[in-house]
Every structure is written in C-alpha cells, then in structure tokens.
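Below: one structure in structure tokens.
All protein chains but one are shown at their positions in the complex.
A and B are the chain letters, set down in written order, and residue numbers restart from 1 in every chain.
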Amino acid sequence: MSTVLEHGNDSRVDGIRNRLAPRAAGLALAGGVVLLLSGLLSWSYDDRILGDISIRFYPAGIQVYVMVLGAVAIALAVLLFRRPGWLDPGRGLKAIGLGSLVFVAGALLAITVQAGGLVNVNEGAWVALVGALLVLAGGGLAAEVDLDVRTWPRLKSSYEILIIVLALAMLLFVTAYTLDVENSATFGTLLVTILTVTVGLLMAGLGEYIGFIGQNNRRPLVLSAFLVAFLFPFTQGGSNANMSIATQILIFAATALGLNIVVGLAGLLDLGYIAFLGTGAYVGAMLSESTFATIGWKPPFFVVMLCGMAVAAVFGLIIGSPTLRVSGDYLAIVTLGFGEIFRLAMFNLDGNNGPDLTNGPNGIPGIPDLNFFGFDFGETHTVAGIPLGRFSNYYFLLLLLVALVILVFSRLNDSRIGRGWVAIREDERAAEAMGVNVFGLKLLAFAVGASLAGLAGTIKAHQDTSVTPDQYIFLESAFLLAAVVLGGMGTVAGVLVGATILKLLPEKLREVNDYRLFSFGLLLVLMMRFRPEGLVPSKRRQLEFHEDDEHLVELAQTEHLEESK
Amino acid sequence: MTVTESPQSSAHHIGDKVVLEANDVTMRFGGLTAVDSVSMTVHEGEIVGLIGPNGAGKTTFFNCLTGLYIPTEGKVTLNGATLPPKPLKVVRAGMARTFQNIRLFNNMTALENVMVGRYCRTSSMALTSILRGPKFRREEAETRERAQELLDYVGLGSATEILARNLPYGDQRRLEIARAIATDPQILLLDEPTAGMNPRETEETMHLIFKIRESGLAVVVIEHDMRFIFNLCDRVLCLVQGEVLIEGSPGEVQSDPRVIEAYIGGDAEDDEEEENA
Partner (left out) sequence: MDAFAQQLVNGLTLGSLYALIAVGYTVVYGIIQLINFAHGEIFMIGAFGALSTWIVLFKGQTALWMLPVMIVGAIAASVVTAVIMERAAYRPLRGAPRLAPLITAIGISVFLQEGVRLLYGKVPGFPDAKQKVPFPVIDGITGQSWNPGNIVIQRAAAFTILALVVCAIGLWIFVNRTKTGRAMQAVSQDPDTARLMGINVNRIIVVAFIIGATLAAIAGVAQGLQVTNINFKMGFLAGLKAFTAAVLGGIGNVWGAVLGGLTLGIVESMAVQFVPGTFGGSPWKDVWAFAILILVLVFRPQGLLGAKVVDRA
C-alpha cells in the first residue's frame, strides 16, 4: 500500500520536474550568459590584486576564467534543450553551477583579504554570483537522464581521431598555460576553473564518451598522447623551471607505474617500493664518474642501466620471496621492513659501520651529467630556434622510459601472465588449483616492477647529481602508493594523472607545500572511503571494490559487450 | 587394494588402464580422522561416484587427491606416477577439479575464466609477452580458440563475454567444468556438480558428464542426489565417517541396507570442516 503511495508521490515529483525541465534549460542558459557577461564587468576597485580586474570590458585573469565557465554552461544549457539520450547536461550544469559558486566565493574571499574588506568588491563579482546560482538552479531542476550508452553516436573513424587529437592539443595548451601562472591565488582560481569544467563535462557523461572513442582508436590515442608530451618542452621557451617539475613527475610516474604492476595487477601491497628506485640510484651513482663513487669500475651508461635493473630485480626477488608464506597485511609490513632496512643500510655503510659503499648520510654527490655519443645532457641545445635546456634533455629520455614502462605494463596486463594475476587477485587457491603458478607470478611481479624502478633510479641519479639516503624514506613509498590509489589501481592513465597531481600541486601552490603530506594523508583516507577504485578506475577493480553494486555490474556488462563487437 | 569390475554395462567400454589410484589415504586434523585409509582406483573412461552423509570426508578426500591437503598417510598415483601434494603439480600431471562452493574468478568473463585454465598448458613468459613475437600471438590465438571451443562444448557458447558473477547458478557450475577441462586433464573430479540445480539442469549436467567420459576422460563425482549418482556412475563408493562403507555397482550400493542406515540413522554432523577447506 505504502509503496503505491510513494510511487504516486514519486511520479508527481517527476511530473513537476518534467514540466520544469524546459524552463530549467532556460534558467541555466540565462545563468551562463550572466556568468559570461560578468567577466566583462569590473570585479574590484583595487587594481593591484589578482592581475588587474578593475577595468570594464577588458577581462583579465579570473574574469577570463569566469567567462570560460559561462561559455561551458551555455553549451550545456543548449544541449539541455536538445536532450540527447547519451548525455546528461543537467548533472553537468549542477557541477558547473556548484564550481562557479566556489569560484566566486573564492574570488570574494581573495578580494576581501588582499584588498582589505568586502567594500572593494565591484558589481562584476555580484553579477557572477547571481549567474552561478542560476546555473545551479537550472541544473538542479533539469530532469535526470538515464544514460543509455548504446545510443552513443558513432562517427567516422577519422572524425573520432580528430576529436582525440583536439582534446589532447587542448590539454597541452591548458597545461602550458597553467604552468605559466606564477601567482598562487590566480593559480588557485584557475585550478578551480579547470576542475569545475572537467567535473562538469565528466558528470554530463562526456568523459565516458571520450573514453569510448579512445577505446575504439587505441593506437592513434596513444600516439597523439606521446606526440603532445613530446611537444611540451617546446612550449617552454628554454625555461628550466617547469621542465624540472616535469622531469620529477616523469620519474615519479615511471616508478608509480612499476608499483602499479605489483599493487594494481598482482594485488600485492608493497610499502617499501621506494627502495628499488634507491637501488637503481645508488648503482647509478656508484658506477658513475663522480669522484665520490665508491666503486672503481666506470662502465658506459647503457651497462649501468642494465646493472641497476639487475640489482633491483634481485632485491625484488628477495623482497618478494616471503610471498611464498605470507600475504595481505603481513606481506605489506614485510616489504615495509625491507624498505627501511635498505635505507638504514645505505645510511650506515660509510666505512665505520660495515664496508664503505655509500658514504653514509652524506651520500654520493657530484654525479656528472649523462653523455650519449657526444650529446651532453647538461648543455642547452637549440632545435628549430627553440632552446631546450638541461631538464628538457632529461625529459626526453624519461619520456622514453615512461613509454617503455607503459608498454611493459599494458602488454603484461593483456597476456597469459596478466590473466594469471587477475586470477590470483580473485581467488588465490582456486587459481592454484587451476594450474596457475601463484608463487612464480608473484615473484615475477616483484622482479619486473623492481627492475623498472631500478632503471628509473639510474637516470634519476644523474639528473639529481647526488644520491642520499634521506630521499628514500617510508613516506616516499607511501607517496607512490598514494599516486596509484588516487589515480586508479591497475590503470596507466590513472597513475599518470595521480602522479601529476601529487607532484605538480605542491610545486605550484608554494603556500601549501608544507601541507603536502598532511593533505595527502587525508586524501588517502577519503579516497578509500568514497572512491577506492581511484579517479580513472579499471573496470575490474571497480567491481572488486563495489561487490554489490548491481548498476555498476550491468554497466560493465554493457561495455564488455560493446568492446567485443 | 580393491578393484571391482563394473557390472553396470552401459554401451560404453571402460578401459583397462588405471588412471588414478589412491592407496590407504588417511587425513587427520589434530585428533580427528577425517579420512581413514581410503583406497580408490579409477580406470580410463570410467565414472566413479562418491557418496556419503555430510561430514563423511568426501571433500577432504578430494582435497587430499588434488594436493590441497598433504595426506597424513597414503599415496596417490596418476598413470603410475606418484603425485606430489602440490595443487600446481597435480594439475600439470593431469587431474582437474571443481569446487563444492563454486570458486570462479567472479570479475572475469566466462571466456577469461576458461583461458586461465589454459595457463598450465601454455608457456609465454614475461619477455615473450612484452615483445609479442609470433609465438606469443599464436599461443594467445590458440588459447582463445580452445577456450571458446570449451564454452561451446559445455553449452555456454553465447555467454563468452559475460562476467562469471552474472551467470545463472547452473551456468556457473558448467563454466567451472569448462575451466577444469581447459587444463587438459585425464581425470576430472567434480564436487557436487548439480547442487542447487533444477531437474532439467541436472539432466543436462548428466549428459555433459557422459559426453566428457566419451572423450576418454575418467570422472569422479561427489553428489548427494542419489538418482543422479545411480544413473550416472559405473561404480559407487560410499564413505561414512571417513571410511569406505561399501564399494560396488550402483545396483549393489543402492540395495545395501547399511547405506540407507548411514543416511537415515547416521549422526548429522555438519561438514563445516570440509566447507572451510
């Protein structure tokens, strides 16, 4: 009886919603236009803050950003009028409205603080506030759409590739632009804008569509992504500041991808993973031309790389060997113990305590730049009139490294071995009873992951020019794990996103740099609570974390069918 | 050792070759003797049934055969060679099993599940997989093809891309059988293959098992459904409290008063020990 009543109520609410829906689009459209126009108005009397936002009809800084938000809102509102079945512009508008609200609130706060009082706020900010509220109201009132992924429009392959290339070019532009912003407050508002637009488009279902296109055009997607990454240094005009951050991101990403083989594919938690990067770095340093190197042998770098990989792989096998007897939490602690032993050993082996291998806490400084057949990584080279500095040189090398790691990762994932790993994650004993060599595959995961990190380490030693034990503390392992968890266990794109976020934000938001670890601790807790599968989840992992989510199962099912067609 | 000729004369010819031989297998957990010197011989192309009330030690016996447990005493030989108590080596030697409480890889598709079964009969390792040479491609294609073949064989040919967890119960049991056959066994151990099935599905499963036997495999089945067992098997062993109560043709076992007594009068110990295996 009661269910009937509730149902009646529901349909009445739905009725009201349906009647309001066309008006919702109008509201959102109006809000978008208001937002767009507010960018042309003056936001503050004070012309010294946030760029210069006091002049009318000459948008700068945050005024431009608010206009971008307005434009996206207008586009979504127009889509809301047409109501395609494969997009939900209403949800997107809700997100845009909310984000704009945060944006305006942040701007108001910044003006109040920096210029001294709310009186300094001009009409533009208030108009924008109204616009944000209108967009939010429009999005909220819009009828919800049950996304039907089967109605995705199929374009000609060349058009789909064009969309991918355009999206990536856009990404490159936004990245280059974002990195140029020096002012922290402006960077913050830009970040809110980017986040709002991204989340808005994702909520509207566009992300899934792009993913779907990407699925259909894997090769062009990968190639153009690398092209974009390759072009990045050319946008920097020889400046080293951003390239230094970029190289750090790449090393971090390569290591995190290696860790993702162990954690994401084989399902083994390794809390001492940074030791493998350290192993590679120490091997690289000890075999380098540095006057502090403790080993007399100076082989060419190619051999050093192989040595770094081999030594790290051996350590990987040693650290992985307890998997024969322990798993789960205990294994995590065992790996943590090994990681700490590595650091302490590097700290101690200074000649007074045990043999002199590492110069103890002082580490091995003075490692020279790499030199490949006369190509000196330390010097600036000019290509097509654009100077490429020291960090750009390392950037290209590291890009190759990341490409290699991605290749290893994705090919192993899609093979007999990858299937064995999934089987082990799903049900270890059943896997063994079906003839999967459980112990061997676990060891393999450790060895492959470790050798990739070791390889990264040998390059890192030269790029940093010194190696010290305090770079390889437990927190760094936790940080790597955070990149994997944040991005998405078992996916490449996820880890790249995670690594970029974790390394880039603290560098750019200098004021909060001190709060880096604090916020990432909180982030880990929140991610596990609300989105354990990460930002870019692998479908299977998503299922593992949400065993009882029927809707998700159905969705995954549909997509499986789509892929098989 | 007890070898009983199978008087159940189905049209099928049972080979003389002994595939599996278990000699005085005993399994003790602390003071509890779950399996007490059980011997069993299985010939090529033979279907042997294992019955007994709950807690009789049937699944424990299976676990001893497949290397999940290391028997306290006794020996298991496959084709005359002693089996080491390691699940991995047992599978490679040619014995595969299904589980009483279905243990599929839930978040893998039906096809992927069967492909995992091919793992021990393929050999591409890390470097081959990364380089994707011709050998790798051939092996992947063969694995895929064989897996699809097996899905067709058990009647799941259209369920290829469905996640194992989404399959109906009966299909999950059949998928488990397909996954087990994928390991190219000579003998198949089925632990309650019709539990939870309706009569029609049970009937289909029976035909499937006959078909598997026709292809030359030996089959050992644990089941509580007596009608199913007596219609299916060439020979039946009845276990009670870890010991073989009687062994013989379905007709002999069916009419033995001790069997009826074991089921009706036997103490209803739960078989939690087995479930936890």
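The definition used in the following text is that contacts are C-beta pairs under 8 Å (C-beta built on N, C-alpha and C of every residue); 3 or more make two chains touch, one makes a residue touch a chain.
This structure is a prediction, so every number in the text was calculated from the model and none was measured.
Taking every chain of the complex into account, the chain not shown here touches A. The chain that is not drawn here is touched, among residues A:L40, A:V64, A:V102 or A:I333, by A:I333.
Considering A:V33, A:V181 or A:A345, the position touching the chain not shown turns out to be A:A345 (whole complex). Looking at chain A, the residues touching the absent chain are 263, 267, 269, 271, 322, 325-330, 332-334, 336-338, 340-341, 344-345, 347-348, 352-355, 428, 474-475, 478, 481-482, 485, 514-515, 517-518, 520-525, 527-529, 532, 544-545.
The working rule: only the chains that are shown with their structure count from here on.
Annotation: 47 Å between the Cα-based centres of chain A and chain B.
Contacts from chain B toward chain A in the complex involve residues 66, 68, 87-88, 91-92, 96-97, 99, 103-109, 112, 115-122, 124-126, 129-130, 132, 136, 139-140, 143, 160-163, 165-166, 179-180, 183.
Those residues of chain A lying in contact with chain B across their complex are 407-408, 411-412, 415-420, 422-423, 426-427, 429-438, 444, 448, 540, 543-544, 553, 556-557, 560-561, 563-564.
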